[in-house]
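Notes follow once the structure below has been shown.
Omission of a single protein chain aside, the complex is shown with its protein chains in their original locations.
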Amino acid sequence: MKKRSVLPRWLTSEHPLPWLFPVTALLIVFGLYPVLYSLWLSFFKRNPATRKEKFMPSWNWEKLLSDDRVWDAVQITFTYALLALSIQLIVGLAIALLLDTDRKGFGILRALMTLPLVVPPAVTGMMFLLMYDSSFGVISNSLYALNLLSPSAPILGTGSTALWGVIIADVWQWTPFMVLIMLAGLRALPREPFEAASIDGASGLQSFIYLTLPMMSKIIALAVLIRGIDLFRIFDYVKVMTDSGPGTATETLTAYAGTVYFKTANFPYASTVALATLILVLVTASIFIKVFKVRF
Amino acid sequence: MSFKRFDKQNFIIDTAKKYAAGRMSKRDFLKKMGIAGVGFSAYNAGMLGGKGRPFFGNMAHAQENTTPPEVAEFLREAGKPFAGTTIRYTSEATPPTNVLNELKSEFTELTGINVEIEIVPLEQVLAKATQDVQGQLGTYDIYYLDQAWTSTFSPDTYDPVEYYDTKPDLAMPGFDFDDFSKPLVEGICEYDGKWIGLPFDIPIFTLMYRKDILEKHGIEVPRTYEDFTKAVEMITAAEKENNIFGTGLQAKSGHYSLECDWSQAVWGHGGSIFGADKNFSGNDEAGVAGLEWYQNLLKNAPAASVTSTWDGQWQMGAAGQIALCQSWAEFFPGWNADDSEVKGLWEMAKPLEGSATLRSRDDVGFGEIPGWGHQGGSSIALSRYSKNPEAAWLFLQWACSKDVMTRCTLIGGFAPMRNSSFSDPRIVERKNLEGSGTTRHLDTVKWTIDNVMASEPDLAIWAGVANNEIPTELGKLLTGQDYDGSAKKCMDQVAKLVDAVVDEADLG
Partner (left out) sequence: MSALIKTWLRYLVAMVVVGIFIFPIAWFALTSIKPISAVFNKDRVVVFDFEPTFDNYKVTVLGGLKSDNQGSSNILMGTSGEGAYDGRGSIVSSLVIAICSTFLATSISLLAAYALSRLSFRGAQGYMQWILSQRFLPPIAIIIPLVFIFRDLGLRDTHLGIIIAHTLINIPIALLILKSFFDDVPIEVDQAAMIDGATRFQCFYMVVLPMIKGGIAATAVLCFIFSWTEFLLSLFLTNSIRTVPVKITTFVTSTGSEWGYISALGTAAIIPGFIFILLVQNHLVRGLTMGAIKD
């Protein structure tokens, strides 16, 4: 028998409020409030000599738009994200196709494939630093032996190769992510269309292009969204491997925000750059979600 | 007991190592040495290797606690009310700091105050100090301040002279502020007429050279910047296949080390960082000439230079990869450590001079001092936000006291801050050493400090600019990322950025 409730309606467990309260409270205090605070900070111009701050709302934002380094960073962030994403997508799909079979042993291979995902990205950076070292790194030395690289141009110390060095680390760590998702998608594909197609004489490649890909499109879109957004936010690899260098060849927007914070203590401006990252992420994500109709 | 000669040597070495590592008392040590038939004088004891780390050649010597009795007494008394507190600070792994870290147990024994030193790279020291003062957090009781940061942090520390005078109960007897080398005080810890901290270490540019390599190629020790270039080019051309280069540089983009090399290059060509009009002047003729000279050197240096700070540069020297090096005199003791590949092969000369003339101090802004020997000294300062300022003050005095500073030099072989240390007999007698603990270079260092020391400008935004804008754009130039190799273009951009920062701070 239902007891009569003495509590007001919005406090009973029928109302979502008590259930959602802890999460919402935490997110507002430590998630939403800081963003607003950041925005508020960005409206002040800070004088590093006197350490005083003056309310000048447009100062930092104008500075942001005219800061060459910001635009370079945006460009690098996009380059990084697009390159890493395409490679991870293609290679991920390829590996998923390779491992998508019930034959014995492949289960172990698939499980092993997930291991890179649990390495702390900071440690991944270290691993690759070790392998890229110009004197004794195993990757560097192998490349010297193949004459693809010269000892006078260390991988992470040369502008043209440094970004690739970081991208490779990212690709190594996150391709398994793509593989897993693609695998899940492939396994969920219905058999009938493929059987029908092969009866009709379609080749493997044709099946792939006209059946697999379209049916996987939603999954691919989701994977691209999640990974893509994460790529815009990367910090660990750049900080650990190159510290934005050489020059600013690997300086992503997040890395630049970190530099402004740590090296100049100009907190208002650092907040501005950080918010720019947030804006970039949100805008890109929204466009993507709308265009590709991703659902959760 | 009798040993075969080989066993005896091993026994001696093992015992010595154990002693130096602090795992054996002095009495046991001498007893065991007696068994092995080895007699001892204090001098010999100093010859034994320490932990195998370059700056610890003489830990055995350090075990002799030579704190004067009145100082020890003072510390015991003054420390009583603070026994049990812990003070902490963060510092770079410079040799004096490392040595202090090993000796600090003596301080704790006397006062009961614990000292925690967090040792991190210099840029992190800056970041942590910045965070601390911004929030007035009091996480650190003492700040290790590079001279480039003195004016930035001037509001955050107590003037030690004033503190000494206003707190006589905590004033160490015989501390003697006048004993500190005047040029060092002026260059490292004085700002606006006050002392910001106590001078602690003094890496300063001198010219170091491999006498064997120069002899091999019949090259004289270079005196001017032009001579240096010639020598470097000659050596690199001749020895490149052996992986030996004329010189190595600390040209890591975005790092203060690159800024140091650059400013020395600029001063050496008669230029300056700021003009009298308080605008950036690195892009004038002299400045650009300096930068171009540096670019040329880079071509003759190991490729790792562009990712090396001073530590990478030190390693080049230690691995025998370079023949000439105008850089921090602090490198010298480590290169001469007992287990060093290049022990005894490096010598030190005065820094390069000419052929340009230095820009006069009247023609530069913000108290910059163009010179031939770039100094990178640091001070240790008492934080205004410390929760244990008195305890920290005791430590500061101890660390900078005559005896401790002299002993630090004995152990590490680097330049002391005090005139009394320079003339201490223990240091003078080491001048003939080839290996660990040698002090044969100290005369040159002292001369450089007293005569040609160069200091960077004093302004609050300098710490940021010297660590961010300047070395980042330089890095872009030197790694070919931008500016097409044009020093002028790079400097013009830096001028734009630096002047903007100066304007933003209403300083220009």
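Per-chain residue numbering starts at 1, and chain names A and B are given in the order in which the chains are listed.
Criterion: a contact is a pair of C-beta atoms (placed from the backbone, for glycine too) under 8 Å apart; a residue touches a chain by one contact, two chains touch by 3 or more.
Please read these numbers as outputs of a predicted model, since none were measured by experiment.
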Touch partners, limited to displayed chains, of the chain removed from view: A, B
Touch with the omitted chain, as defined above, among B:T108, B:Q131, B:T224 or B:S420: B:Q131
Contact with the hidden chain (one of A:V70, A:I95 or A:A249): A:I95
Contact with the hidden chain (one of A:L65, A:I90 or A:A184): A:A184
Contacting the left-out chain in the complete assembly, out of A:L41, A:L93 or A:L163: A:L41
Interface with the undisplayed chain - residues on chain A: 1-2, 12-16, 18-20, 22-24, 26-27, 30-31, 33-35, 37-38, 41, 95, 98-99, 101, 103, 105-106, 109-124, 126-131, 135-136, 138, 141-142, 172, 175-177, 180-181, 183-185, 219, 222-223, 226, 229, 232-233, 235-236, 239-240, 254, 257-258, 261, 267, 270-271, 274-275, 277-278, 281-282, 285, 294-296
Residues from chain B at the interface with the omitted partner, ascending: 21, 51-55, 93, 98, 101-102, 117-123, 128, 131, 135, 137, 139, 255, 309-312, 315, 318-319, 334, 339-340
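FYI, only the chains that are shown with their structure count from here on.
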Geometric centre distance via CA averages, chain B-chain A, whole Å: 41
Residues of chain B that touch chain A when the two form their complex: 123, 126-127, 130-131, 134, 152, 155, 252-254, 303-304, 306-307, 459-461, 464, 467-468, 472, 475-482, 501, 504-507
Residue numbers on chain A that touch chain B, as the complex places them: 45, 47-51, 69, 134, 151-154, 156-159, 243-249, 259-260, 262-267
